[in-house]
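Below is one structure, written out as structure tokens, with a few remarks after it.
For this depiction, one protein chain was excluded, whereas all remaining protein chains were kept in their positions.
Chain nomenclature is as follows: A and B, assigned in order of appearance, with residue numbering initiated at 1 for each chain independently.
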């Protein structure tokens, strides 16, 4: 009762105070997006200034019929889903482990958090050179140690390697959120379930997992936002290659814009990326809306 | 001085009229209690007086001046909240000093007023503690201290005792009453507890569904309830209501008898019944009697009246203290 302070004065003050954020974000959303739409309808290359002309939907047909486009959509989804899968499953496992009594829990937690604090360019470069390099990497040394042929990760399994690197960066995030949620599970509930004769597995399925659903939703929401635009990790490792094997939608548009200077084509690609992201967002928001209301 | 007048005040949330329309006069120096079941609009009414909510219609006059449009800070009122609403990051001293600081008072003046308030409220030793280091009763006193330093026109209390345990509640009740006698400032006090209302008030305002059911002194309400609602709400244990035959014989739709106005006997009386549960308080005993053809009635008898579960007893209402109500629930006088 009475949380909503409702006088005319406070309400108008509230409107005034929310205005800067709303206006800034509105401008941020509308101005560049409108420009992107405008550019996407032009033949416009930065290398040929002054040659802009209206091109209708040519840029879109060009982009949508490019085989690289489908590869990029697939790669983007593969990265999002692959990383989500690894981090959610791994995160639940790690959270359950860290929730147990142990010696030096604080230190283990510090170790586990660390990858989240590492900038993507550093993470990618370290993995690329010092671990996945087929000549000097640690993995190559380990392979030779057990008598196997070193594997050139980034050349032969570029997408998988990138998923691995990104998952390493995001695993701490998932773990910490799930651990926090786990710790808020009422101890008495667990004991009641124990008294009711529920074994460890059924306690996990009927008690722990439902309790974690909200946290899992948050993990999926926030990670998806960031994973849809994974960029630096690709830029410094594979550069989208070999061929287009590890090119995502983000990277494809980047290459079109800042490597080929094709503003029109890149803008069309950007709009397509926005539309696809909105489709994902639509489903995500519905899911989140339901869970967060509860 | 601290008189408050509500003229035709109403409050509507969306399509729902929490308070349809209320007129009320609160005299200077009076201790007025708003009492009623939860959701009756008593807290909303207090918040309207405070200025924390806008009235939908009507006017609020404080000390002869129209305060309807004034922000809370300009109304010259202090409020003690249910949760105490102490500033957790400030010491007790800073909490009590806050309203003075906001009013731009001199540092020396602030210090003196805070010390004075602390002395009155027995808080001198705790001035440098944080609220979380205090007991419930001490927090309550800090909240009151914060309210009195400003020397307001009137104090508003929103269920201030509901977070305290029973023993402390009785204590604080007394302290607030004493404070009122000392300061002689108008106090408006909201509670759902009719015992608090009866023990503290000069004037009780009984509210139900956003309407005033009756206004009067505690004893007026006890002796002459205007309607069934007030009759049932004031007094503990609740008044017994009987309709049908026994009521018709008194030319009423419903008659009411307070438990303390029923005379019990083991051998003769008006109505007969079987003792269900007997609650022994020591001085008194509350008997729940299943009266034949009438239903369960509560009777308050002396502690030495010896009956147990299953005994047959006779009940007789004191005819002088019988309340009669018509079919609309209004008192017949």
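Everything below uses one rule, namely that a contact is a pair of C-beta atoms (placed from the backbone, for glycine too) under 8 Å apart; a residue touches a chain by one contact, two chains touch by 3 or more.
Criterion: contacts and distances are computed from a predicted model.
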Record-based protein name (UniProt) of the chain missing from this complex, from "ABC transporter permease y4oR", "NADH-quinone oxidoreductase subunit K", "Aconitase subunit 2" or "Peptidase M1": "ABC transporter permease y4oR"
Residue ranges of chain B at the interface with the undisplayed chain: 50, 52, 71-73, 77-79, 81-83, 85-90, 98-99, 102-103, 146, 150
Interface with the undisplayed chain - residues on chain A: 2-6, 10-11, 13-15, 17-18, 20-22, 24-25, 28-29, 31-33, 35-36, 39, 94, 97-98, 100-131, 136, 138, 141, 144-145, 168, 171-173, 176-177, 180-181, 184, 191, 214-215, 218, 222, 225, 228-229, 231-232, 235-237, 249-250, 253-254, 257-258, 263, 266-267, 269-271, 273-274, 277-278, 280-281, 284-285, 289, 292
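Simple rule for what comes next: only the chains that are shown with their structure count from here on.
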Chain centre separation (chain A, chain B; CA means) in Å: 57
Interfacial residue positions of chain A with respect to chain B in the complex: 1-2, 5-9
Complex contact set, residues of chain B against chain A: 43, 47, 51-54, 71
